[in-house]
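The block that comes next holds subunit A.
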Amino acid sequence: MTRSVRRTRTLQLAGAGAAALMALSACSSSSDSEKDSGATASSASPKLSGTVNVFAAASLQESFTTLGKKFESEHPGTKVTFNFGGSDTLAANITGGAPADVFAAASPKTMAIVTDKKDAVGTPATFVRNQLEIATVPGNPHKVDSLKDLTGSGLKVVLCDKTVPCGAAAQKALDASKLKLTPVSYEQDVKGALTKVELKEADAAVVYKTDVHAAGDKVEGVEFPESADAINDYPIALLKNAPNAEAAKAFIALVRSAEGQKVLSQAGFLKP
Partner candidate 1 sequence: MTNPHHPTDADPSPTDGTPNPAEGRRMPPRRTDGPDTPPAAADGAPTPLGPPAPDHETDTGGAGGNPNPAEGRPTAPHRPAGLDAHLVVDRGAFSLDIELTAAPGDVLALLGPNGAGKTTALRALAGLVPLTAGHLRLDGTPLERTPPESRPVGVVFQDYLLFPHLSALDNVAFGPRCHGASKSEARAQATEWLTRMGLADHTGAKPRRLSGGQAQRVALARALATSPRLLLLDEPLAALDARTRLEIRAQLRRHLNEFEAVAVLVTHDPLDAMVLADRLVVVEHGRIVQHGTPTDIARRPRTDYIAQLVGLNLYRGHAEGHTVRLDSGPSITTTEALSGPAFVAFPPSAVNLFRERPAGAGARNLWRCEVGGLETHGDQIRADLTGELPLAADLTTVAAAELDLRPGAPVWATVKATQTHAYPA
Partner candidate 2 sequence: MTSLDKPAAAGPRTDRPRRRRVGTGARRGVPLPLLVPGLLGLAFLLVPLLALLVRAPWRGLPEQLTSPEVWQALQLSLITATAATAVSLVLGVPLAWLLARTEFPGRGLLRALVTLPLVLPPVVGGVALLLALGRNGIVGKWLDAWFGITLPFTTTGVIIAEAFVAMPFLVISVEGTLRAADPRYEEAATTLGASRFTAFRRVTLPLIAPGIAAGAVLAWARALGEFGATITFAGNFPGRTQTMPLAVYLALQNDPDAAIALSLVLLAVSIAVLAGLRDRWMTAS
């Protein structure tokens, strides 16, 4: 019994690994517009049409896909296409002239790349925030309760590398609490860190709340107060060369609406 469960999980993980690789090569995901299913828009604002191109951080994939479908059903005749990827890559694409309407980044720093080039319209708005959390193996056998518990010897902890946002954030939290933590590995991204815990190779990792959320019951999340010192803001902006500015504005509005925030908080994001 246990064995078969394990096997399924390992297969999923292998799949996840492959998927992670695919994500590196920036696959765009689009969903066909659904037929009006009754839940139509209340406001009879200007008639929107055409395609909205949204460049968004990979961590937003689930919630934005949901929102995209919602948008399409509220505005028949529109279509939302996404380009999910690393924020820095997306920023480079945008400054390089990629045809995008909306950019949702995982950090102000990456957004700054775009605003510095004056490619955004107005000031980017923070629409969600993401907080660090400790991910432990299910059941938390090592009774990790705080950031300090991670520094205990004999515990295999993985962190993100300092060069990537989650690693920088974790370092910030550690510094703030004057803790010194030697991990077994500095992973290249948050997925890498999470995978190690999912496979039980590491006992714990410091990742984002949303990642713990997305991992379901494969990891267990442990909140820690120091994470308040390292909260990541996610800014969203309309882009200057947006081919479909009107629809793009409407999409940003949806993201920032109560409805949008509900979807995002379900994924583990914090309200701004």
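Methods note: contacts are C-beta pairs under 8 Å (C-beta built on N, C-alpha and C of every residue); 3 or more make two chains touch, one makes a residue touch a chain; residues count from 1.
In picking the candidates, the idea was that all candidates are chains of the complex that A comes from, given by their letters.
Source: prediction; values computed, not measured.
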Complex partner of subunit A (touching, any copy) among 1 or 2: 2
Touch list for subunit A against partner candidate 2, complex: 10, 13-14, 17-18, 20-21, 88, 156, 158, 161, 163-164, 183-188, 192, 195-196, 199-202
